[in-house]
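A single protein chain has been omitted; all remaining protein chains appear in their positions.
Coming up: chain A.
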Amino acid sequence: MTPRVTLAIAVRVLTQLRRDHRTLAMLLLVPCLLQALLWWIFWDQPLVFDRIGPALLAIFPFFVMFLVTSITTLRERSGGTLERLFTMPMGRLDFLVGYALAFGAIAAVQAALAAGVAVGLLDLDLRGPDVLLVLVGVVDAVLGTALGLFVSAFARTEFQAVQFLPAIVVPQILLCGLIVPRDRLPRVLERIADVMPLTWAVDAMEHLATTARTGAVWRDLGIVVAFAVAALALGAATLRRRTE
């Protein structure tokens, strides 16, 4: 890994995003708007919004980073740019970490905006430290980025890449505690939820909403970091200098 190359890739990904206003809006504004929509839906049941609001803060970064990364890295694979980069002094960790840095930075802004809207405008209660909330958002986004990069190896078209959303992301959203609190899920589903990374990101956000104590948040964060590292390793395995 060469810091110069890693950084070049991160800056380049951010430059591409800066030119793509629609994607940038999806990354930064849509999460805030969707949150406002849900607040409106439950305007006469504030307790419901207090329960699902924190979960949303964990779901958005994961969902959109997975989507955006799977498409952009698929383009790199099919457009020949990845192949060209592999004939240059670029290691696969440069590529992987470069992407993670770029989307991690975007995620920090996204988390700050979404939390600002939720707490400032929509009266969501958050008791834990703001810094931790942004940190959970960033790690969660890096997880989405790494998984997106991994699945892009198994798609040939952008249409196929999008199909991984219902297959890999939606089940995690259904089981993470958003719809039914996890301890009220059937036992088998609860066990399945336990091995899904999003569950732990949501759990961290819920702790941040309900208590100022941070022990459980750090434990959850550790679990999400472990999943993110595993996903990055999976992603690295799909990045081959020589392909068939």
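Please note the rule applied: contacts are C-beta pairs under 8 Å (C-beta built on N, C-alpha and C of every residue); 3 or more make two chains touch, one makes a residue touch a chain; residues count from 1.
Definition applied: contacts and distances are computed from a predicted model.
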| item | value |
| --- | --- |
| Absent chain [UniProt protein name; select from "L-lactate dehydrogenase complex protein LldF", "ABC transporter ATP-binding protein", "Cytochrome c oxidase subunit 1" or "Methoxymalonate biosynthesis protein"] | "ABC transporter ATP-binding protein" |
| Full-complex contact with the absent chain, from A:83, A:123 or A:194 | A:83 |
| Per the touch definition above, residue among A:12, A:191 or A:219 touching the missing chain | A:12 |
| Residue numbers in chain A that touch the chain omitted from display | 4-5, 8-9, 11-12, 15-16, 19-20, 79-81, 83-90, 240-244 |
